[in-house]
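Structure record follows, encoded as structure tokens.
Removed from the display is one protein chain of the complex; every other protein chain stays in position.
By letter and in written order, the chains are A, B, C and D; residue numbering begins at 1 in each of them.
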Amino acid sequence: MLKVENIDVYYDKIHAIKDVSFTVKQGEVVTLIGANGAGKTTILKTISKILEPTRGVVLFEGEPLSKLLPHQLVYLGMAHVPEGRRVFAQMTVKENLEMGAYIRKDKSSMKADYDQIFTYFPRLKERMNQPSGTLSGGEQQMLAIGRALMSKPKLLLLDEPSMGLAPLLVKEIFNIVQTIKKQGTTILLVEQNANQALQVADRAYVLETGKIIKSGNAIELLEDDSVKKAYLGG
Amino acid sequence: MLFLQQLINGLSVGSIYALIALGYTMVYGIIKLINFAHGEIMMAGAYIAFLLAVNTNLPFVFVLVIAMVLSAVIGVVVEIIAYRPLRKAPRISVLITAIGVSFFLQNLALVLFKADPKIMPELINKSPITIGPLQVGTVTLTTLFLSIIFMIALDLFVKRTKPGKAMRAVSEDKEASILMGINVNRTISMTFAIGSALGALGGVLYAVMYTQVFPTLGVLPGLKAFVAAVFGGIGLIPGAVLGGFVIGMIETFTKAYLSTQWSDAIVFGLLIIVLLVKPTGILGKNQKEKV
Amino acid sequence: SKSEADGIIKLGVIGPMTGDYSMYGTAVAEGAKLAAKEINAAGGINGSDIQIVDYDSKGDKTEAVNAYNRLRDQDGIVGLVGGTFSGETLAIKEIAIGDNMPVLTPTATHSDVTLSAPNVFRACYTDPYQGATAAVFASEQLSAKTAAVLYNIEDAYSDGLAVAFNEKFKALGTVTDFEGYTTKDADFKAVLTKIAAKDPDVIFLPDYVAKVGVILSQIKELGIDVVAIGGDGWDGIEVDYKDVAEGHYFANHYAKTDETKVVQDFIKAYEAEYSKSPSALAALGYDSTYIMAQAIKTAGSNDATKIIDALAKTNSDYVTGHITFDANGDPVKSISIIQIVNGEHKLAAKVSGQ
Amino acid sequence: MALLEASNISIQFGGLKAVDQFNLQVNDNELVGLIGPNGAGKTTIFNMLTGVYLPSGGDIVLDGKSIVGKKPYEIVKMGASRTFQNIRLFKELTVLDNIKIAYHHDLHYSTLSSILRLPSYWKYEKIAQESCLEFLDLFDMRDYAETLAKNLPYGKQRKLEIARALATKPKILMLDEPAAGMNPHETQELMETISLIRKNFNIAILLIEHDMSLVMGICEKIVVLDYGRVIAEGTAEETKNNKDVIRVYLGE
Partner (left out) sequence: MTKKMFKNYMVNFAVVSIIFVILSLMMSGGILSKYYQGIIIFILINIILASSLNLVTGFLGQLTLGHAGFMAVGAYASALTSIVLKSIISDLPLLLVSLFVGGVSAGVVGIIIGIPALRLRGDYLAIITLGFGEVIRVIINNIEITGGAQGLTGIPRIASFKYAYWIAVVVILVLYRLTHSKQGRAIKSIREDEVAAEAVGVRTTYYKVLGFAIAAAFAGVGGGLYAHYIAFLDPNTFNFMRSVEILVIVVLGGMGSLTGTIVAATILTILPEALRGFAEFRMLLYSFMLILMMLFRPQGLFGTGEFKWQGIYDRTLKLRKALMNREKKEAVDGSTRGE
């Protein structure tokens, strides 16, 4: 479904991603783990064309993305929950969710999706008409996830979805990941909470200072000593 | 009676400020740019209308529409050439570019048309409507009508329609907007097109009302519209119109009853006081930043 | 100096050639160039041709100073026909005094321009003189008892005229309203409504055409019945505003309908050269160049002191009247009061001397 | 007497009671955790304690003095400083300058001495330079001294924000989700840093955090909030087993 081939990404002079390649297959949950500043966010941004690689290609369902404009990816079925939530602060919770469904034309079936999101996050329903900039950090995070789900993506990129959420909700998030996986959505997950991420993931890649240093089956990595030591707090 | 006549005078000035402020606030609301070149788009619209009126005998509505469309094109071209490359630059750099564009268009008009004002043909029958001892200009009525209509239309557009919501999303976070599938460049172009068309509309009516077209035509109304937009709560569409009317009224009544020599100082003085009491303008919400 | 070596005598012109007021600087420069052309065709002065070097000031004082310095240092001008506006001329004045530069401004009407500056002269009359004359005309010829004044508070010219008119008319009748506006204003309905409520016999509108045209239009729009009087800033009003200006009066440097030969020759030459009719500013630029050229001829050299002495002794007929200078360097000449009748200038009165 | 005491403070936004009759006591050198579901009102409480929001009722006493109605900078001066849930560094300035800005209480020189470069300027700037570098040492960040804050990796930015808050020499430090966005390993480090701070600076800490390993690991007292009200208070052990807390916050 998604294929990243030998990409290099720079921020001016900083060489953030060095020759990274990986794949995500249809229906899989793949997770990227790595320390702060390893380049996880950068990779996700490159996939959704917020950043451009100086070298290498990203293929989505076999199509190279270089031909497309960034916003067109959404039409192909990609959604991205960005780091730092990035909700539209002056717009209400409801409007933010509507923006998530920006490309959708099927008004009738959208109702059910709103309801679905409100069952995931009852808080959002309570805050429906509040400008989202005044939401608490965690509430904004819920909104960012809900917003991305509204586009009914084929491929969902999640950048630290559990950040700032209460323990109960963290569990909920990983439940959601499993639920939508079952519904057929492919997921690329970036998490600090590597332990839980590896538990829901099929496969994982370990990133260190812009390079992939390890990859494999999630369960195996969970048992890997070096991974345990560096990322699982063990 | 005198008071009523002055009220009408105030309405007349206010309606034109309101109309111009609409375009101003539209662009500001979306890209947070104090578009100094807005006045020059007005001027361009006025010259286009002037040339059409003098060289053809199209009816007023056509002249107006053509001027609006061409000005929208100019606005979009300016955006693409002068503002788009600066998307990532500090806001103030774009402001300076806008000032540069404003100078440029003024000087271009100066070279093309020379400084002396051209006389705008009477596109609308200007003989005032007399109600008892009172006189209301037809241009005033047209402007008044248009500013209210456009206020309602734009407000609905921005609040209710998809492209309108896309504009608001873009104004808050371009990157996140892309992730929603919004074409940011096209959305901004559309904003400029609408803003510039409104500017041209204001420019033509301004020129008709005050009979002249000249290269710096847009400077004063542009500035006043900016003030009006801020006064009403910048970025808010009804605020722009309200601000326009309030400024027009204050101006007229100071001149009529206080002092003409000091009127500018009084108007600005009041503006300053209002902003100090209500820092986000009349209709602005005093929302404290959530930290 | 440089120009002597080329056998060319350079005269400088400074005025707004770009910007809002470019028509004024351009008119002066065109008048000056026409005069230079005629003089050269007639054999030049003392065997040399004269050349006009005109620089833009945008009406800005800083620019004017730079332009003046450049004219003096780079171009080596012998005399200055400028500046066009009072502000820029005043900004140049102190430097010019230091340089002992012969300066003859065609159009700077501010009373201080020639004050304690033996090298500075002007071809136009001063603001106070013009304002007072208008008041006398209103009272004596139009039998006005009441007058209102509406002027541009930001503009020295408008302010100067307004104040002088006000002073003078107060002695002759009643000033009902003394109101101001700013350069940026476009809407005068509020103040006009206010003025109309007191029903004055005349309204004094000392400003330039562009503004006066708008004011007169709004006077008509509001249906106010009043006779308007203006100053030389009205020159050219009949071109675009003949409808709204019909019947009103203004003071000017010359009347186009004046049958005198100098006047008619000038108008013909100007129209032939530029295919448009000359404004009063063009006439003043033209006259000033002739006066300056005559002074250089009389001086017999480019020596500044001699030229200044010769300027002081000017005594001849020009397009804008018979000119001699008083001790200050201000002209002693007549004012033509013109009425717009059927869209044409009609000489209503010629007020002579102080 | 407690170092910081909030009694019955409340605030509402529109109709919403974000914080309702909240009480809190933090003693000298105590480490108190403030937890609760998202939107419970934790950050809002910080905002009231630091003068960003004015409580609609109740009183806050810091070190014997009421701080209600005081400006944030006055409260800093009185000894309370904080970090933000969304990192707020001086992005375009260097790491060292970020610290120096907070470290101004010991720099006694006037504007005039700056302009004239009087001896007092040199003396205190030298102190500033040295103390602030030492400060960075403490956080293992001296290498980044000349880096612009915006170019730091996320975890380091969090750390810098804590260091900056500490540079104001507070009596009580309030940390709003310092571990957010850190992996378990980094959280571990953070825990050590916090212990280090308590040891070296001898101050009280009030901590908001959703990472239970951190909260349960180091807090002496934990206050649990839900819908603006305290629903439980006690040691880690007590809270962990509190039914309500499990229901609304921890989950099974």
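Here is the rule we use: a contact is a pair of C-beta atoms (placed from the backbone, for glycine too) under 8 Å apart; a residue touches a chain by one contact, two chains touch by 3 or more.
This is a predicted model, so every value here is computed, not measured.
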For the chain not shown, which residue from C:Lys58, C:Lys168 or C:His248 touches it across the whole complex? C:Lys58
May I ask which residue of D:Val68, D:Ala128 or D:Ala145 touches the chain that does not appear here? D:Ala128
Residue of D:Ile11, D:Leu31, D:Ile67 or D:Ala167 in touch with the missing chain, whole complex considered: D:Ala167
Residue positions on chain B contacting the omitted chain are 28, 34, 82, 84-90, 92-97, 99-101, 103-104, 106-108, 110-111, 173-176, 178, 184-185, 223, 226-227, 230, 234, 261-262, 264-265, 268-269, 271-272, 275-276, 279-281, 289, 291
Against the hidden chain, chain C presents residues 17-19, 22, 55-56, 58, 60-63, 65-67, 69-70, 72-74, 86-87, 90-91, 93-95, 98, 110-112, 115, 152-156, 158-160, 182-183
Hidden partner sits against chain D at residues 50, 52, 71-73, 76-77, 81-82, 84, 88-93, 97, 100-102, 104-105, 107, 109, 111, 114-117, 121-122, 124-126, 128-129, 164-165, 167-168
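Heads up, the rule we're going with is that only the chains that are shown with their structure count from here on.
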Which chain has its Cα centroid closest to the overall Cα centroid? B
Hey, how far is the Cα centre of chain C from the one of chain D, in Å? 72
Starting from the mean Cα coordinates of chain B and chain D, work out the distance between those two points in Å. 47
Where does chain D touch two or more other chains at once, residue-wise? 43, 85-86
Could you check chain C for residues that touch two or more other chains and list them? none
Residue positions on chain B within touch of chain D in the complex are 288, 291
Complex contact set, residues of chain C against chain B: 18-23, 153, 179-182, 184-187, 189-191, 193-194, 197, 210, 213-214, 217, 221-223, 240-241
Using the touch definition from the top, list the residues of chain A that touch chain D in their complex. 14, 33, 35-37, 84, 123, 127, 134-139, 141-142, 160, 163-171, 192-195, 229-234
